Structure formats: C-alpha cells, structure tokens
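With one protein chain withheld, the remaining protein chains of the complex are depicted in position.
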Amino acid sequence: MSFQNPVFIPGPTNMPEAIRKACDMPTIDHRSPLFGQILHPARAGVQKILKSDTAEVFIFPSTGTGGWETALTNTLSPGDTVLAARNGMFSHRWIDMCQRHGLDMQIVETPWGQGIPADRYAEILKADTAHKIKVVLATHNETATGVKSDIAAVRKALDAAGHPAMLFVDGVSSIGSMDFRFDEWGVDVAVTGSQKGFMLPAGLAIVGFSQKALAASKTAKLPRTFFDIADMTKGYAANAYPYTPAVGLMNGLLLATEMLLKEGLENVFTRHNRIASGVRAAVDAWGLELCAETPDLYSDTVSAVKTPDGFNATDIVTLAAEKYGVAFGVGLGEVAGKVFRIGHLGSMTDVMALSGIATAEMCMVDLGLDIQLGSGVAAAQEYYRGSTGLKMRDAA
Amino acid sequence: MSFQNPVFIPGPTNMPEAIRKACDMPTIDHRSPLFGQILHPARAGVQKILKSDTAEVFIFPSTGTGGWETALTNTLSPGDTVLAARNGMFSHRWIDMCQRHGLDMQIVETPWGQGIPADRYAEILKADTAHKIKVVLATHNETATGVKSDIAAVRKALDAAGHPAMLFVDGVSSIGSMDFRFDEWGVDVAVTGSQKGFMLPAGLAIVGFSQKALAASKTAKLPRTFFDIADMTKGYAANAYPYTPAVGLMNGLLLATEMLLKEGLENVFTRHNRIASGVRAAVDAWGLELCAETPDLYSDTVSAVKTPDGFNATDIVTLAAEKYGVAFGVGLGEVAGKVFRIGHLGSMTDVMALSGIATAEMCMVDLGLDIQLGSGVAAAQEYYRGSTGLKMRDAA
Amino acid sequence: MSFQNPVFIPGPTNMPEAIRKACDMPTIDHRSPLFGQILHPARAGVQKILKSDTAEVFIFPSTGTGGWETALTNTLSPGDTVLAARNGMFSHRWIDMCQRHGLDMQIVETPWGQGIPADRYAEILKADTAHKIKVVLATHNETATGVKSDIAAVRKALDAAGHPAMLFVDGVSSIGSMDFRFDEWGVDVAVTGSQKGFMLPAGLAIVGFSQKALAASKTAKLPRTFFDIADMTKGYAANAYPYTPAVGLMNGLLLATEMLLKEGLENVFTRHNRIASGVRAAVDAWGLELCAETPDLYSDTVSAVKTPDGFNATDIVTLAAEKYGVAFGVGLGEVAGKVFRIGHLGSMTDVMALSGIATAEMCMVDLGLDIQLGSGVAAAQEYYRGSTGLKMRDAA
Partner (left out) sequence: MSFQNPVFIPGPTNMPEAIRKACDMPTIDHRSPLFGQILHPARAGVQKILKSDTAEVFIFPSTGTGGWETALTNTLSPGDTVLAARNGMFSHRWIDMCQRHGLDMQIVETPWGQGIPADRYAEILKADTAHKIKVVLATHNETATGVKSDIAAVRKALDAAGHPAMLFVDGVSSIGSMDFRFDEWGVDVAVTGSQKGFMLPAGLAIVGFSQKALAASKTAKLPRTFFDIADMTKGYAANAYPYTPAVGLMNGLLLATEMLLKEGLENVFTRHNRIASGVRAAVDAWGLELCAETPDLYSDTVSAVKTPDGFNATDIVTLAAEKYGVAFGVGLGEVAGKVFRIGHLGSMTDVMALSGIATAEMCMVDLGLDIQLGSGVAAAQEYYRGSTGLKMRDAA
C-alpha cells in the first residue's frame, strides 16, 4: 500500500501526527482513575465543540451509524412518528434505519442537491396539531451531495408551530469543521463520528443529548443494550464503561478537542472555508458545477462535482486511485456516476488541496474531458495566495 | 501516565510492538480494493482460529458486547426462548441483554466458581419436547471467575436431546488463547473481541455464524441496523462496509491472525497454559485458592484468586495500582471483594508473569496477609524453569 | 510544528511509513545475535545498492560528513596528495576537510553549475608520473547545484594515465536514487548517508571500501578511533560494534535496502528521473533555468533553479516556509541568493511533486516574478500524465 499521498475522501480524513500518536497508546487499565483522566475531559471537549453548556456527551466504540441508532433507540418507542427529508444517501440511510426499527416515517422527498426544505417542515409541523411527530431528523451536511442545510431554519419551523418534537441532527461531516450550535439551535441529539472533523480513525460514535432527550430516554421502549445511554451514564460516574472502551481512540479524541479549541472554533471553520473556497474556484475554472444547487448550500467539508452528461464520474475516482494513488469519493445513490467528490476536511492544507486539484485535472484530461491542465490549480492558487492562511499546526 | 509495567488485567492485554504498528495506520480509502486486501484475509484468519471451515465471520467496529447483540438480534424474534446458565458476571450480562430485547429466558442459576452444568442443560433440553428453546447460550470462559466451561458437553446435551436449538458461545476471553472448536462443537454463533487473544486494542466485535445461524437471520424479527449481518454481507461482497470500518484495527487483526497461525494454534494454547500454570503454582504456594472450584475448570487466560474471609480483595488491586503502578482485575458482582484477578493472556511471558506475581505478593504482605515474600515467585520460577518455554516472537 | 505538507529539501527526504516504523524500535541487546540479524543483511543490502560484489560496507552512527572523514583517515597519512574539483558547496567542504587533516590538495576550480572536468583530471594524472596523488575525490551529485558528474569518465582518466590513485566518490545525494556502479567504475571508497536515497532519518554514515582501500588502511597514519574501520571490522565479526550502534536506524536501513531491491534499482532510478523530469518541465514553463548548465548534468535528486538577476532566490524559500509551510532548499556558497532548490528524491510521488511546484509558483508570483500561476504545474502534469508511473509502494 502506498501511504505517500494525502486522501481526498470526505472522511476518514488525513490524520495529524500528534493525533495518530495519541491513539497509538499502550494498554492501560480501563477501570482505573487513569481512564477517567481521558474520558471526562474528552467529553467536556466535545461539549464545547458542540457549542453547548448542557449537552450530555456519550462516546461509543462504534461509528456515526451507531450514533444514529443511539439517538433513535434511546428516545423512541415502536410506532412513534418521525419527520425527515431525504436529500442524499446519508439522510436516506437514517430514514431506512428508522423504518427497520418500526418507526412511522413522514418523509419529505427532496431533490439531491438541495437542502432540507424548512418551509415544508414548517407546514407539516403546523398541521400536526396532535403532536404525533416525536422527532424531526436533519442531516446538517449531506456528505453525498456536499449540501449544507440550515438547521436554525428547522428550529424556527418547530418554534413557529409551537411543536414539542425533538430535533435530531446528523452532524457527522460538519461537527468540528463547520459551525454547529447545539444550544442555540435547540438540538436534542447531535450525532457525529471520530473520523471527520476530529481527524481520528473511525471507531467512535460521538453523541450529544439535550436534557429533553435524556428525559425521553426514561420511557423509550425500543430495545437497546450496546447503545444504552443509561448504562453509559452509570459507567461514566465510575470513570468507566459498561464494557471495554476504545481507550486509544478516546485519548486521541481528547487531544483532537484540545487542538481544535486551542486553534479556536471560528478559526477552524474559517480554515475549512478557505480550503473549500480554493477547491470551488478550481471547479469553476474547469467549467463544472457542484451538485449543491446554490452557494448558500455549499459544504465546506466536501464538494460533489458534477461531470458532463454521458460521462461516468466514477471513472475519475478509479483512475486517480490506480494511476496516481489518490483517493477521491464516488457518487452514491441517485448521483452515482454523475458526481465525484473531493473531501477537504480535517487535516488539510492549501498545498495538499492543490495536489488533489492537480490530480483531478490530470484524470479528467486523461479521460477526455475538455479541461485545461493547470486551470483549476491556477484558480485555487490565486484564491489561496490572497486569502489569509490560518494553518493548523500540530503539536509534535 | 506510566506505561512502563505490563498489565495483568484479563484484557485488554499487553500488545506486541508489531500489532501496535499495524493498527497505527495512515488513512486509506476504505472503499478501495486496498481495503479488501485487509478485510478478506483478516476474516479468513479468524475463521481458522475458530477452527472452522464454514463459519461466516463478521467484524464490527464495536466490542464483545456488540458481538452478543449481533448474535441475538440477527437470529431471534421478540418472545423467543433462550436457555442460559448464570455463573459469573459476563454470563449474567448476556442474560440481561436477552431480557432487554424481550427474549424469554430460561436461566440455570449456577454457583460462581462452577462451570456450565451441562447435565442440567441436558435435562431441560430433553424436557423441551416442543422445542420452544431457540438458542442455548454458553460462556466458554467466565472472565469474572476464571472458570472454563465444557462446550463439547453442552453440544452433547443438545445432541442427546435431539434438540434443534442453536448454540451461541461467548468466547471473548478464550478464542485465540484457549482451544475453541467451532465446527467440532457445532457452534452456531461464536463471539469475541479484539482486545483479548488477538492482543489488539478494544474496538472490534468479532463474530462467527454457522450456516444455520445465517438461515435463522432471514426470519429474525428483532430490530437491528448497525449490527445487521445482511448489510455487512452485502458490504463485504464489494470489499466494503455498510459504514466506515475501523481500518487500522482490521489491519492489526490481520496481523494478529497471521502471528497466531504462524506460531501454531496448539503452541499458542500450550503457551497460555504454561504461563497460567506458573501463576497457579504461585497461588498454591501462597496457600490461597482459585475461585474456580476444580482443576478442570481452571482458565488459562485469567485466574480469580480468593482471599481470606474478612479481607477485601479489591484492596490488593487498589494498592498495586497506586503503590506499584500495576493493574490487576477486581472481583465483579457476587465475588466483588472476595477475589482479585490476574490476567495472563495475550502478549505475556514467564518473565512478565513473575513481575505480576511478585507485585501481588508485595501488596498482600503490605496489607497484612500471611504470605511469605518470594514464595509464589519461587513456585512459579520452579515451574517455568522446568516447562518448555514456547515464547511468542514479534515480527519487528 | 506542522507536519502536514511534504518537504522538498534535498534530504532528509520524506520518509515512508514502513521505514519510520522500522526505525522506531524498542531497545534490544546490541551485543546479542539479534543485532547480527539486522547488521549483516543491512550491509549486504547496501553492497547490492552500490552495485558491488566485493565492497566492504561500514555503517557509522554519524552522517555523510563522518563518511568523508572515514574515507580519508583510514586510507591516508599526513602530507599525502589528493586531487579534487571544487564545483559546489559539498565538494568544497570535502576539500576543506582534507586540508584540516593536513593533506596536500591539488584543486581544480570549476564553475558551479558544471560537472567534474574529467579532461583536466586526465591531464593532471598523466602529468603526475611520480604518482604523488594518492586519492582522487569526486562528488557524484553536487547537492548544492543539482549537478551530476560523470564518474565513469573520472575512472577513464585514471586508467588512461595508468595512475594508481584511489577513487573516492561522494554519493551522498545519488546512491539509492541515481545509477551508481561501485565495481564497474572502480570506486575505492563510496560515501553516503541514511537521509537521502535510503529515505531514513539522518544519523548513519554509510561507506563502501574496495579491497585496495582496505589495504591502504593498514598503513594510513591519520589518527582515527571513532571512524576506524579496523575496530569496526573486528566488531562486525562478533555481530557487534566497537561502541553502541544506532540499532533502530540500522533496522530501518535493512528495510530500506529490501524495499529498493524489491522495487528493482533500475525502476528506482527511472522513478527518480520521472519525478525530476516533471519538475524540470515546470522550470522550463516558468522560463527559468537550472544551475546545471547542460542536460547531461541534470540531477535526478535535486534541481537548483536560477532566479532572475537582482532577485533574491532565498526569499522564495523563506516565503514558502512562512506562508505555505513548505520547505525548499536555499542556495549555498557561491550560488546563495541566486538559486533555490527543489529536492525530489526518496519517498516522493508525482502528486507530491505537483504540490511543491504549485507552491513555488505561488511564492514566485507573491514575490513579483513574472510567472503564470499554473504554468509549471500544467507542464509537469502533461509530463506525468504521459510517462509511465512507477510508483513506490510501502509495505504496511
């Protein structure tokens, strides 16, 4: 395997040296006070990154999908109604999970490339005078389409309807990279994983619960054991887990939160926006368009680039991997073959981004697209030259 | 944190250098063929370690507890009947999980320190002429009591009754360290984790399914998504996962299986028995007894040592951690305060074991027990000197 | 410190994962047979990379400079005559070392940017009928100017004169990256270090001696202890060193030789030529010139790029470091401020090279040079697209 080039997939991201080393930890007794010195500050760090003063943070040896399951099974009972928009592969999968757990789904089908239709949510919520809807799902950043949705608008829809439903947000590819406001947006459950904004290997589901969601867990009847937050709460009180925690990953998470908070969350977001803007300048120079329909939807963590009709976008991904040893993301679901994705989150610099742009360019030319070599690179260079470089710095 | 001394907890174990390095892997594209080169041989290696030609191996970013949930939710429906013996904390927890998932438990209460009462199982199975019992649970090695049970005898009980129930075995603290025979014993689901015999960090649930268990999954109605083996099967066919896999841990698992198979499974088992025998010689020299009531029950991966009445065994564990920086295991559940546990599985040598024995000795003397310093060490030394040393060797 | 971007200095190079891990080794007894299992195959591997069947390879915990000192002090006596060309900073330094050790230097001053003037060597050697010249020095690849010299031509000059002087070659920035033929060229001492073609951290001087050089060591009177090859020879015979060896680096060297030989030396050289050719295409597209005066002199490991008169080339290096976090090499000695250097040896891909080229471009534009953004990148892309990509692959 070649590990020389950076990856440009929308997670797992490139990992900083210091984080890899924090994860690569010798065995300690996970029932000792030592573990508490990792667990508690890591949870507190996540809380700050969620911009919450009150969220209860749970961390499972799992992934974002496990985080979704944690959200649902701890708060809902079979037959409960859930409102969700389907505008990409990841919102689709969360809906699918709900259905498998016997929930009654009210789905707003939405074109892939658009964000959550908050106005439709508002209408539906207003109409639900019986308050059958228990939970509203919102995918903050659709990793499949590179579309960012307006969570504040969803909150407004709930408030306007005076609706008591809980708001569950999938922040897997936004939290730690793009602005996320748990308290201000009135989020009830936020879900993410270790391998995106936290720049860790996959292996942790990271979930924040509001007090309202915690209260709901007392009566929720969906079966759960591995993902039971009550067991977890009891464990945490004793510096422990109900089972064996992934200690090294937790240690890495602690460092990741320290690094992000030291850099400053607004700086982190600005940095991601800067890298993303360079990539978007390149896409524009190529004469191509993003899957995200309008600039307000542009994701700062992943860009899904539409290729011309009749061209299989997946060929770019395959060629990049085989000929140049570079990983991009393929299109998924409805946009399979229509887009390829450039991940630009986590531990990424302008210089690394340029090598990804250059590689995409070579592949597109190799495959016969009418792209000028160096054109996207030049546009991104121009942008990066002029913008303030807020560079993330590793601790050694 | 001090990482200088080995740990003597019954998992996570001390980790070989080479395995730590295999886990500490840069980011790769988990949807690329590269990942398939890790995934498939790792699964094949686990199958061999299970001594199976046919078991379908599933690996989740989770823990052994998640493995239990995988076993249950993929094969059973609410209200199904399950037979289980409760003879320690881990069998207790698996039973608890069954109850939470709405299964109807038939529990054989068994003294902690004894193995699974195969004769009681035989009677119950014979009496269940309606074949209401769908699954028989068996904890191969009770980590809480250091008791190994006779799985072949459980199989015989099933066969003698001509009973079609499936046999699910918790091999978390036995597989990869003690003899385990998936095919010969007619196991239907075997569950383990990464942090025991495989000497990896915690973070993987490793599960083997028989063809019969796979068939049962077609009709099982317990809700599942994260732990759904059908999604996993579909993913594997495309060198992938239904979500993001823990690539580094998988890479470590691949190496672990290679190391164990290269050493030879029988050699691995002999090595564990040798280390354990030295520890047991020390316990005997101290004039103490194991929780396991008879020699046929002695576990080769963990020894639970009973301390005199009126003495709090947990004090040994606390003192060892605080004064000597050494981790032992406390007693759990019914044997809390009555035993302390010495883990001796995984990456452990005779020389390391001697330092654990010496530490336990110091602590017991510090706490006023009538133990002679050096006595347990001398007994273990005598044993280790005379026995054939089959030492595990790292690849660099 | 930020470790995210590759470095483009002419050594130490970017390091492959597998090599870093091989170097990061726990303590072993360096007087045990284990060490012999590293030492001997590492020396044998170096011999093969030197393309020699007979060279005696010595490895000191030191650097290339220590290798030069090893060459001189083991073979010469005070007052001995040495012939050398000065055509760059590194040939200059080796000459300076000779002078400090009391050797009588016959120096051929050569414009920086030109190679060793083999014809001048030929004249001098022919004129030296008394054979006062004991050693001829030759810097194979002048790291300061990016100039490769023709060692075969130097050998021819010696042979044509029937001169018995020994031929000492500084291959620090060529061996393991560019074709080097110890036996065919009749080299008597070859010197390199760990941090260039071997892709290791600095810390090893690696030296090959011909039988003739070994014979000379019997009578050489320059004082030496640390660099004494006689002590080293005695040590090697006992799997050991006369002092403590740098075991981890030696282990890394062993792996590096295995990786290079597995890839195939000719493939390694082709790979370096390919990366270098892309860089040179970029320089050409910028309208700039290399310090190396003619194509036959172009180095495949480092390019020294001349900037316009009145421009301080060092500003590019400073800006790249400060604004973009990228390391290039400054001009040294006579070419300080006149050139900046792009190192492209060792663990470097086309994709990485493109990010270096893009960065240099941004810096030059930032500093007011009349360069078109993307122009060098496009030229390199065009080259890389068309050439066969022989990619180095890490072992995991």
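Per-chain residue numbering starts at 1, and chain names A, B and C are given in the order in which the chains are listed.
What we mean here is this: a residue touches a chain if its C-beta (ideal position, glycine included) is under 8 Å from a C-beta of that chain, and two chains touch if they have at least 3 such contacts.
What you are looking at is a predicted structure, and each value in this text was computed from that prediction instead of being measured.
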item	value
Touching the absent chain when the full complex is considered, from C:44, C:105 or C:222	C:222
Given C:202, C:265, C:336 or C:367, the one touching the chain that is not displayed	C:202
Chain not shown: contacting residue from C:20, C:120, C:156 or C:181	C:20
Chain not shown, touching residues in chain B	1-5, 14, 16-17, 323-326, 347-352, 354-355, 358-359, 361-362, 365-366, 372-375, 377-378, 381-382, 384-385, 389, 391-396
Missing-chain contacts mapped onto chain A	17, 21-22, 24-26, 251, 396
Chain C, residues in touch with the chain not shown (by the definition above)	1, 3, 7, 9, 11-15, 20, 23-32, 34, 37, 61-66, 68-69, 96-97, 100-102, 193, 195, 201-203, 222-228, 242-249, 321, 327, 329-330
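One rule holds in what follows: only the chains that are shown with their structure count from here on.
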item	value
Furthest chain, CA centroid comparison against chain B	C
Per-chain Cα centre nearest the global Cα centre, belonging to chain	A
Distance from the mean Cα position of chain C to that of chain A, given in whole angstrom	46
For chain A paired with chain B, centre-to-centre distance based on mean C-alpha positions, whole Å	34
Two or more partner chains touched - positions in chain B	24-26
